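In this view, the complex is presented without one of its protein chains, the others remaining in place.
Showing chain A:
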(Lines give C-alpha, C1' and ligand atoms only; values in the text may rest on other atoms or scores of the structure.)
Protein backbone atom coordinates (compact mmCIF):
# COMPACT_ATOMS: atom_id res chain seq x y z
CA UNK A 1 0.00 0.00 0.00
CA UNK A 2 2.69 2.44 1.04
CA UNK A 3 4.65 1.85 -2.11
CA UNK A 4 1.68 2.11 -4.42
CA UNK A 5 2.07 4.58 -7.28
CA UNK A 6 -0.05 7.68 -6.98
CA UNK A 7 -2.96 7.59 -9.39
CA UNK A 8 -5.65 10.16 -9.96
CA UNK A 9 -8.02 7.99 -8.02
CA UNK A 10 -5.75 7.59 -5.03
CA UNK A 11 -5.01 11.32 -5.02
CA UNK A 12 -8.69 12.09 -5.00
CA UNK A 13 -9.14 9.61 -2.22
CA UNK A 14 -6.42 11.26 -0.21
CA UNK A 15 -8.03 14.63 -0.81
CA UNK A 16 -11.30 13.28 0.47
CA UNK A 17 -9.67 12.25 3.71
CA UNK A 18 -8.03 15.63 4.00
CA UNK A 19 -11.19 17.50 3.09
CA UNK A 20 -12.67 18.18 6.54
CA UNK A 21 -9.42 19.63 7.87
CA UNK A 22 -8.75 21.45 4.61
CA UNK A 23 -12.14 23.12 4.63
CA UNK A 24 -11.63 24.31 8.18
CA UNK A 25 -8.11 25.59 7.69
CA UNK A 26 -8.87 27.26 4.38
CA UNK A 27 -11.89 29.04 5.81
CA UNK A 28 -10.38 30.07 9.10
CA UNK A 29 -6.67 30.43 8.31
CA UNK A 30 -5.69 30.57 4.66
CA UNK A 31 -8.53 32.78 3.46
CA UNK A 32 -8.13 35.37 6.26
CA UNK A 33 -4.37 35.45 5.66
CA UNK A 34 -4.83 36.17 1.97
CA UNK A 35 -7.57 38.66 2.74
CA UNK A 36 -5.44 40.58 5.23
CA UNK A 37 -2.52 40.63 2.80
CA UNK A 38 -4.80 42.27 0.28
CA UNK A 39 -6.34 44.53 2.89
CA UNK A 40 -2.92 45.87 3.85
CA UNK A 41 -2.80 47.59 0.46
CA UNK A 42 -6.18 49.29 0.86
CA UNK A 43 -5.51 52.96 1.37
CA UNK A 44 -9.06 54.20 0.96
CA UNK A 45 -11.55 51.71 2.18
CA UNK A 46 -15.20 51.69 3.11
CA UNK A 47 -15.13 48.81 5.58
CA UNK A 48 -18.85 48.28 6.05
CA UNK A 49 -19.78 48.33 2.38
CA UNK A 50 -16.54 46.68 1.31
CA UNK A 51 -15.69 49.28 -1.31
CA UNK A 52 -12.02 49.93 -1.98
CA UNK A 53 -11.36 53.17 -3.78
CA UNK A 54 -7.55 53.24 -3.68
CA UNK A 55 -4.65 50.82 -3.30
CA UNK A 56 -1.06 51.55 -2.46
CA UNK A 57 1.85 51.25 -0.06
CA UNK A 58 0.73 54.09 2.21
CA UNK A 59 -0.14 51.79 5.09
CA UNK A 60 3.39 50.41 5.19
CA UNK A 61 4.87 53.87 4.82
CA UNK A 62 2.75 54.96 7.77
CA UNK A 63 3.99 52.05 9.86
CA UNK A 64 7.62 52.77 9.19
CA UNK A 65 7.22 56.38 10.26
CA UNK A 66 4.93 55.74 13.23
CA UNK A 67 6.89 55.93 16.51
CA UNK A 68 4.23 53.80 18.21
CA UNK A 69 4.87 50.97 15.78
CA UNK A 70 8.59 51.19 16.47
CA UNK A 71 7.87 50.89 20.17
CA UNK A 72 5.61 47.92 19.41
CA UNK A 73 8.35 46.13 17.46
CA UNK A 74 10.94 46.84 20.12
CA UNK A 75 8.66 45.62 22.91
CA UNK A 76 7.68 42.50 21.00
CA UNK A 77 11.33 41.58 20.45
CA UNK A 78 12.17 42.21 24.10
CA UNK A 79 9.25 40.01 25.07
CA UNK A 80 10.28 37.15 22.77
CA UNK A 81 13.91 37.29 23.88
CA UNK A 82 12.82 37.50 27.51
CA UNK A 83 10.25 34.74 27.45
CA UNK A 84 11.41 31.98 25.08
CA UNK A 85 14.89 31.08 26.41
CA UNK A 86 13.74 31.34 30.01
CA UNK A 87 10.73 29.13 29.36
CA UNK A 88 12.79 26.50 27.55
CA UNK A 89 15.48 26.33 30.22
CA UNK A 90 13.11 26.40 33.18
CA UNK A 91 10.74 23.83 31.78
CA UNK A 92 13.64 21.52 30.89
CA UNK A 93 15.00 21.77 34.43
CA UNK A 94 11.61 21.13 35.98
CA UNK A 95 10.95 18.24 33.59
CA UNK A 96 14.28 16.66 34.55
CA UNK A 97 13.42 16.97 38.22
CA UNK A 98 9.93 15.57 37.71
CA UNK A 99 11.43 12.70 35.75
CA UNK A 100 13.64 11.80 38.70
CA UNK A 101 10.99 11.67 41.38
CA UNK A 102 8.38 8.97 41.24
CA UNK A 103 6.57 10.10 44.37
CA UNK A 104 3.74 12.55 43.72
CA UNK A 105 5.02 13.21 40.21
CA UNK A 106 1.48 12.99 38.82
CA UNK A 107 0.41 15.60 41.35
CA UNK A 108 3.21 17.97 40.43
CA UNK A 109 2.58 17.48 36.73
CA UNK A 110 -1.01 18.57 37.28
CA UNK A 111 0.08 21.55 39.34
CA UNK A 112 2.46 22.75 36.64
CA UNK A 113 -0.07 22.12 33.91
CA UNK A 114 -2.89 24.05 35.58
CA UNK A 115 -1.78 27.55 34.48
CA UNK A 116 -1.85 26.39 30.88
CA UNK A 117 -5.50 25.40 30.99
CA UNK A 118 -6.66 28.28 33.18
CA UNK A 119 -8.13 31.30 31.44
CA UNK A 120 -5.59 34.05 30.84
CA UNK A 121 -7.91 36.65 32.31
CA UNK A 122 -8.19 34.74 35.57
CA UNK A 123 -4.43 34.32 35.71
CA UNK A 124 -3.87 37.99 35.00
CA UNK A 125 -6.28 38.93 37.78
CA UNK A 126 -4.31 36.85 40.26
CA UNK A 127 -1.00 38.28 39.09
CA UNK A 128 -2.53 41.71 39.26
CA UNK A 129 -2.87 41.17 43.00
CA UNK A 130 0.56 39.62 43.33
CA UNK A 131 2.10 42.65 41.61
CA UNK A 132 0.14 45.25 43.56
CA UNK A 133 2.62 47.78 44.88
CA UNK A 134 0.84 48.35 48.19
CA UNK A 135 -0.47 44.98 49.26
CA UNK A 136 0.97 42.59 46.68
CA UNK A 137 2.56 39.28 47.61
CA UNK A 138 5.65 39.87 45.49
CA UNK A 139 6.53 43.15 47.17
CA UNK A 140 5.96 41.49 50.52
CA UNK A 141 8.54 38.79 49.72
CA UNK A 142 10.95 41.37 48.38
CA UNK A 143 10.51 43.40 51.54
CA UNK A 144 11.76 40.41 53.55
CA UNK A 145 15.05 40.89 51.72
CA UNK A 146 14.99 44.61 52.29
CA UNK A 147 13.94 45.56 48.78
CA UNK A 148 11.68 48.58 48.84
CA UNK A 149 8.26 48.42 47.18
CA UNK A 150 8.38 48.16 43.39
CA UNK A 151 5.54 49.59 41.35
CA UNK A 152 5.37 46.62 39.00
CA UNK A 153 2.36 47.61 36.95
CA UNK A 154 2.60 51.38 37.07
CA UNK A 155 6.25 52.00 36.30
CA UNK A 156 7.34 51.89 32.66
CA UNK A 157 10.61 50.37 33.88
CA UNK A 158 9.11 47.24 35.42
CA UNK A 159 5.91 46.65 33.46
CA UNK A 160 7.57 44.56 30.74
CA UNK A 161 9.43 42.51 33.33
CA UNK A 162 6.16 41.85 35.13
CA UNK A 163 4.59 40.71 31.89
CA UNK A 164 7.52 38.42 31.06
CA UNK A 165 7.47 36.77 34.49
CA UNK A 166 3.76 36.06 34.22
CA UNK A 167 4.06 34.71 30.67
CA UNK A 168 6.97 32.41 31.52
CA UNK A 169 5.00 31.01 34.43
CA UNK A 170 1.94 30.48 32.25
CA UNK A 171 3.89 28.77 29.46
CA UNK A 172 5.83 26.38 31.70
CA UNK A 173 3.17 23.69 32.08
CA UNK A 174 2.72 22.74 28.47
CA UNK A 175 6.43 22.73 27.74
CA UNK A 176 7.19 20.60 30.78
CA UNK A 177 4.77 17.96 29.49
CA UNK A 178 6.46 18.02 26.09
CA UNK A 179 9.89 17.65 27.65
CA UNK A 180 8.67 14.79 29.82
CA UNK A 181 7.47 12.97 26.72
CA UNK A 182 10.84 13.59 25.11
CA UNK A 183 12.71 12.32 28.14
CA UNK A 184 10.64 9.15 28.25
CA UNK A 185 11.41 8.49 24.62
CA UNK A 186 15.14 8.32 25.22
CA UNK A 187 16.14 4.71 25.31
CA UNK A 188 17.59 3.64 28.66
CA UNK A 189 20.35 1.76 26.82
CA UNK A 190 22.12 4.97 25.84
CA UNK A 191 22.55 5.81 29.49
CA UNK A 192 23.72 2.30 30.28
CA UNK A 193 26.24 2.50 27.48
CA UNK A 194 27.39 5.90 28.69
CA UNK A 195 27.79 4.57 32.19
CA UNK A 196 29.95 1.70 30.98
CA UNK A 197 32.10 4.25 29.21
CA UNK A 198 32.50 6.00 32.55
CA UNK A 199 30.42 9.11 31.86
CA UNK A 200 29.22 10.93 34.96
CA UNK A 201 25.75 12.43 35.34
CA UNK A 202 26.76 15.73 33.76
CA UNK A 203 28.38 14.08 30.77
CA UNK A 204 25.36 11.84 30.34
CA UNK A 205 23.19 14.94 30.34
CA UNK A 206 25.26 16.87 27.79
CA UNK A 207 26.06 13.93 25.53
CA UNK A 208 22.90 11.84 25.69
CA UNK A 209 19.98 13.83 27.02
CA UNK A 210 20.55 17.14 25.24
CA UNK A 211 21.17 15.75 21.74
CA UNK A 212 18.37 13.20 21.94
CA UNK A 213 16.00 15.78 23.32
CA UNK A 214 16.79 18.25 20.55
CA UNK A 215 13.65 17.57 18.46
CA UNK A 216 11.51 18.49 21.46
CA UNK A 217 13.66 21.49 22.30
CA UNK A 218 13.25 22.59 18.72
CA UNK A 219 9.48 22.14 18.85
CA UNK A 220 9.19 23.99 22.13
CA UNK A 221 11.26 26.93 20.96
CA UNK A 222 9.52 27.30 17.60
CA UNK A 223 6.18 27.14 19.36
CA UNK A 224 7.34 29.59 21.98
CA UNK A 225 8.68 32.08 19.46
CA UNK A 226 5.49 32.08 17.42
CA UNK A 227 3.28 32.31 20.50
CA UNK A 228 5.35 35.10 22.03
CA UNK A 229 5.36 37.17 18.88
CA UNK A 230 1.59 37.07 19.00
CA UNK A 231 1.25 38.09 22.67
CA UNK A 232 -1.89 40.09 23.37
CA UNK A 233 -4.37 38.70 25.88
CA UNK A 234 -1.94 38.74 28.80
CA UNK A 235 -1.29 42.45 28.23
CA UNK A 236 -4.92 43.33 27.83
CA UNK A 237 -5.83 41.51 31.03
CA UNK A 238 -2.84 42.48 33.16
CA UNK A 239 -2.96 46.19 32.39
CA UNK A 240 -6.73 46.70 32.47
CA UNK A 241 -7.16 47.10 28.75
CA UNK A 242 -4.23 49.46 28.26
CA UNK A 243 -0.82 48.74 26.69
CA UNK A 244 0.95 49.28 30.02
CA UNK A 245 2.22 52.52 31.59
CA UNK A 246 3.60 54.85 28.90
CA UNK A 247 3.06 52.11 26.29
CA UNK A 248 5.75 49.99 27.91
CA UNK A 249 3.88 46.81 26.99
CA UNK A 250 2.62 47.86 23.57
CA UNK A 251 3.29 44.92 21.27
CA UNK A 252 2.58 44.44 17.58
CA UNK A 253 -0.66 42.57 18.10
CA UNK A 254 -1.80 45.12 20.66
CA UNK A 255 -0.99 47.83 18.14
CA UNK A 256 -3.00 45.95 15.53
CA UNK A 257 -5.92 45.63 17.92
CA UNK A 258 -5.88 49.33 18.69
CA UNK A 259 -5.71 50.34 15.06
CA UNK A 260 -8.52 47.99 14.14
CA UNK A 261 -10.96 48.28 16.99
CA UNK A 262 -10.50 51.73 18.47
CA UNK A 263 -9.15 53.73 15.55
CA UNK A 264 -10.93 51.91 12.74
CA UNK A 265 -7.87 52.01 10.52
CA UNK A 266 -8.32 48.66 8.88
CA UNK A 267 -5.60 48.95 6.27
CA UNK A 268 -2.94 49.93 8.79
CA UNK A 269 -4.04 47.15 11.14
CA UNK A 270 -3.74 44.63 8.29
CA UNK A 271 -0.34 46.00 7.31
CA UNK A 272 0.99 45.60 10.85
CA UNK A 273 -0.27 42.01 10.74
CA UNK A 274 1.66 41.45 7.53
CA UNK A 275 4.83 42.85 9.07
CA UNK A 276 4.35 40.51 12.03
CA UNK A 277 3.83 37.60 9.65
CA UNK A 278 7.15 38.22 7.94
CA UNK A 279 8.97 38.73 11.21
CA UNK A 280 7.73 35.36 12.46
CA UNK A 281 8.48 33.76 9.11
CA UNK A 282 12.04 35.06 9.15
CA UNK A 283 12.74 33.79 12.64
CA UNK A 284 11.10 30.44 11.97
CA UNK A 285 13.07 29.94 8.75
CA UNK A 286 16.22 30.74 10.66
CA UNK A 287 15.25 28.21 13.33
CA UNK A 288 14.57 25.57 10.67
CA UNK A 289 17.95 26.22 9.07
CA UNK A 290 19.63 26.00 12.46
CA UNK A 291 17.78 22.80 13.27
CA UNK A 292 19.14 21.10 10.13
CA UNK A 293 22.57 21.23 11.71
CA UNK A 294 21.83 20.76 15.37
CA UNK A 295 18.71 18.67 15.74
CA UNK A 296 19.16 14.90 15.74
CA UNK A 297 16.17 12.77 14.94
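Going forward, contacts are C-beta pairs under 8 Å (C-beta built on N, C-alpha and C of every residue); 3 or more make two chains touch, one makes a residue touch a chain; residues count from 1.
Everything below uses one rule, namely that contacts and distances are computed from a predicted model.
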item	value
Options "Nitric-oxide reductase large subunit", "ABC-type sugar transport system, periplasmic component", "Isoquinoline 1-oxidoreductase alpha subunit" or "Peptidoglycan glycosyltransferase": UniProt name of the undisplayed chain	"ABC-type sugar transport system, periplasmic component"
From A:167, A:258 or A:272, residue that would touch the chain that is not displayed	A:258
Touching residues (missing chain, whole complex) on chain A	13, 16, 19-20, 46-50, 128, 131-133, 151-156, 240-242, 245-247, 258, 261-264
